[in-house]
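Here the complex is missing a single protein chain, while all its other protein chains stay put.
What follows is chain A.
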Amino acid sequence: MQSFDLTLVAGPPGVGKTTWISQFLANPSRPLFYLCPCAQDAVDFARIGYCFPWVSIISDDQAADVLADLPDQAQVFIELGFHMDLGSPLLVALPGRRIAIVPPSLDSSEWHNWADEVIPSPNQQVSGELASASGKLPTIWRSPLTGQVFDPPSLDEVLIELTGGAYGQVTRLKGIFELPDGQAFYVDFVEGLPGIEYTELKLPRWLEGRPDRFSGLEIVGHNLEQKTIAQALLTCCLADDVLLQYQRQYQQLQLEDETVAAETEPGVVA
């Protein structure tokens, strides 16, 4: 008989659900699967794929087939966004361990009632309050950016404005952005935590035309001015001719670096 472990992880935005799951995905000794329902173009999907290429990412339409035919010893992690109904029959029927990650300040919630195990979030400043003062639930706004390359100082500026509330109250922001030197960065912001975190993704440098790999932005918040955000982002993107100019410069630098490296490499003595 085949056996597998299924873990469902839920909690409010910014508590560290993906980070918690990532500690298990880092070990490829067992077949690993990751699913985040209703978030096919989500940044986490791409980040998990980029950081842990050995993990099978399951899309919504594949989920039933894949879950019905898991290999022996498989470990499956299902991340449930705050927008998911934890009481839905589909989720209730899933046989697995239920983990809720919640802010330490939160004593009781639907996540507490649902979970087998409650883990306090390391992000102590996160409130866990979903609704705004007016009682409205937050909006999730996703923008695919695949193929777009950003002017770095413009991107910095627009992220400062976004997270500072210039286009509505942003409680959570995740993004993957391509830069003209061919590098891709993961950007992370949680309201209440200091600063915006930038992490370089260990991907091959893309220096030939527009990158044909996922990049995008995901924002959770209230009263988001989506059209204005989209316009501001578009203003930060490089035009074809500017991108070409940058890529030529970086290709030249890369060539020079490779030449220096080849010259300094110890020779093989026959």
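The rule we apply is simple: a residue touches a chain if its C-beta (ideal position, glycine included) is under 8 Å from a C-beta of that chain, and two chains touch if they have at least 3 such contacts; residues count from 1.
Operating definition for what follows: contacts and distances are computed from a predicted model.
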Undisplayed chain, where the name is taken from the UniProt record, one of "Metallophosphoesterase family protein", "ABC transporter permease", "glycerol-3-phosphate dehydrogenase" or "GntR family transcriptional regulator": "Metallophosphoesterase family protein"
Which of A:D5, A:E161 or A:D181 contacts the chain that the document leaves out: A:E161
Touch criterion as defined above, residue of A:D151, A:E178, A:E191 or A:E218 at the omitted chain: A:D151
Hidden partner chain, touching residue among A:S59, A:T235 or A:Q249: A:T235
Chain A residues touching the omitted chain (full complex): 151, 153-154, 156-158, 161, 164, 166, 228, 232, 235-236, 238
